[in-house]
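Every protein chain of the complex appears in place save one, which is left out.
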């Protein structure tokens, strides 16, 4: 689980904090959130990240882009329960020609509940890989905390 | 709940029995199948009905048809639990120009667990109502137990 | 569908408006919200209603009560899509010894998207029917718009 040890984004990178309140239908027979739902929570935070830092996901779709998941990894440290306010922090971990990786940290009441990574292709409507959309490409260095000019972040 | 009292199809109509084994992820914090999943179980049985008595749902889709739900109703008599083999019986209850209604009966180990009704429009790829597809139309009377000529069913 | 025609609560009854933003994972291969998810949306609004007008659902659970669904009905008028803000209005439609019925209206951007009814038993941890919990019972007349002093409703 080496790759998941770093459950915190680098200090200077843009991030989004999304709060999801656990629905009863997300719990399972163990009385906790079923682990598959955490993968959905990552999606909620990722969509919020793109919306906050670039454009709504619907805009990508209208422009003919999709950002399907090609790998996902979640580590579970503490169960989430019905009515918990799960705070999911999302940031960009890396980017290449036609792929992106996001990092995630999940907290409930300030306690680490889990963390995750998702890797994505960028594809067109037919599912063919394409280069990262221009609006996104122009922001990626900043999202990764690169080329900041003189560093000003704490 | 008058409409749901009849949890049995008429004797002579075609039906499909579909068995779904309850997954753990379908249970909720009460330790039983979350009630929204029964709506999905109806879909499983309906898709099986169309496949058995007409053609796979994928064939409708390739021909440009969709059969969206315009109303659904489920009555719950007994909880279903993890690993239960839920037997869903599906039959056609009625049909009009551009709509269909299916009936459902859910059983676990021979005991009535619930019943349901779903009503459907027939639409094209753009979501516009269309007439019932020919392959389906030719079978509907039989599916409803009509025009049987001399009755031969038990 | 007679029972679902009344998609508006009586003027004077307490209600809760809950806004749910459609997640991508709630859409299906038709590009719209899968109809089973509307049943989950009703739950979100019902839980919010109880929390706003009585107590959090977790408090019922701690007191040993559950409010399982014994019947649900949804009518779909317009598809909901990814990123839509679905506004679900929930109110109490009726109550008897050990059961409750809620009504629901779903809107997207002011347009009616659907409506629903759910009926519930009140049960203890073992699933046995019990009388309506005291905190709830004391409020039910008001939730139904009854015992308001001189009647003023149309």
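A few comments on the model shown:
By written order: A, B and C. Residues from 1 in each chain.
Note that contacts are C-beta pairs under 8 Å (C-beta built on N, C-alpha and C of every residue); 3 or more make two chains touch, one makes a residue touch a chain.
These figures come from a predicted structure and were not determined experimentally.
Checked against the full complex, the candidates B:28, B:43, B:87 or B:107 give a single residue touching the omitted chain, namely B:43.
The residue touching the chain not shown here, chosen from A:7, A:69 or A:98, is A:69.
For chain B, the residues touching the chain absent from view are 23-25, 40, 43-44, 47, 56-58, 61, 82-83.
Take chain C: the residues that touch the chain left off the picture are 24-25, 27-29, 31-32, 34, 36, 82.
Hidden from this view is one chain, which touches chain A at 1, 4, 30, 32, 35-37, 39-40, 43, 66, 68-76, 79, 119, 127.
The criterion applied here is as follows: only the chains that are shown with their structure count from here on.
Annotation: the chain A:chain C pair of sequence copies touches via predominantly the same residues, more than half of the used numbers being shared. Chain C has the C-alpha centroid lying closest to the overall centroid of all protein C-alpha atoms shown. Mean C-alpha position of chain A lies 38 Å from that of chain B. Each chain gets one centre point, the mean of its Cα atoms, and the points for chain B and chain C are 25 Å apart. Counting partner chains per residue, chain B shows two or more touched chains at residues 32, 36.
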